[in-house]
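Every protein chain but one is kept in place in this view of the complex.
Our next item is chain A:
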């Protein structure tokens, strides 16, 4: 018996040990260390860490308009971004599950932007917004192309939104496709015989049946949009005048540019709490709407 126990622990150590070690060192310890640093005035230089209690949080809540403006930008962006990217992703999937001849090529095209990292996508689009759009304006004369893209806070917001949709809609499309192909055809046929039109079928049959995919896609879109960093960095650098600065960028700047690590970790902890609450509430809400076929 004791010999078997020992070998049990040996196996546990062999199989679980390595992954647990990396996880602990890289995620668990920094997380708890972060809780501690958020209550200090640490400036990033080891040795000078003073306990300041909740002072950092007081600063954030009373005297940090930049953080709240980045928070407001991120919230607006997340709301608009998740709706549009899910609508586009869903409709791409909806049409690309029909018996189109070019179905596979089209799916590949829509997914392609997603394999390129946000940083490079941002640079590509910087060129499109600056040069491509101005050429299109010369050719077509449409005022849409003549707007000061990335040049002011409103067009900057929509510019990032356009790129975000372009990047993520294809990924959500893949998830929606895999869910749509699992909708039983008998139910669809039965509804058709009962005289349901396309809109009724979509609203009353397809959408309720693919709610698990909606849960996942909303979850993905929220976490991408809320944690956005690369895209802003390369597209607008958060400008003009920090109007497109995301929370993730604000946290980064506080720590690594202003060298206020204590305040930065406090913001990071607040960020974590907000992300956790939003995702848990969203998953709980949409899970409720899931039905069995």
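Please note the rule applied: a contact is a pair of C-beta atoms (placed from the backbone, for glycine too) under 8 Å apart; a residue touches a chain by one contact, two chains touch by 3 or more; residues count from 1.
In the analysis below, contacts and distances are computed from a predicted model.
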{"item": "Hidden subunit of the complex - UniProt protein name among \"NAD(P)-dependent iron-only hydrogenase iron-sulfur protein\", \"Carbohydrate ABC transporter permease\", \"Circularly permuted type 2 ATP-grasp protein\" or \"3-isopropylmalate dehydratase\"", "value": "\"Carbohydrate ABC transporter permease\""}
{"item": "Selected from A:39, A:60, A:82 or A:255 as touching the chain missing from the view", "value": "A:255"}
{"item": "Omitted-chain contact residue, chosen from A:15, A:61 or A:241", "value": "A:15"}
{"item": "Missing-partner contacts on chain A, residue numbers", "value": "7-8, 11-12, 14-16, 18-20, 22-31, 33-34, 37, 46, 92, 95-96, 98-102, 106-120, 123-125, 127-128, 131-132, 134-136, 139, 166, 171, 174-175, 177-178, 185, 188-189, 212-213, 216-217, 219-220, 223, 226-227, 229-230, 233-234, 247-248, 251-252, 255-256, 261, 264-265, 268-269, 271-272, 275-276, 279-280"}
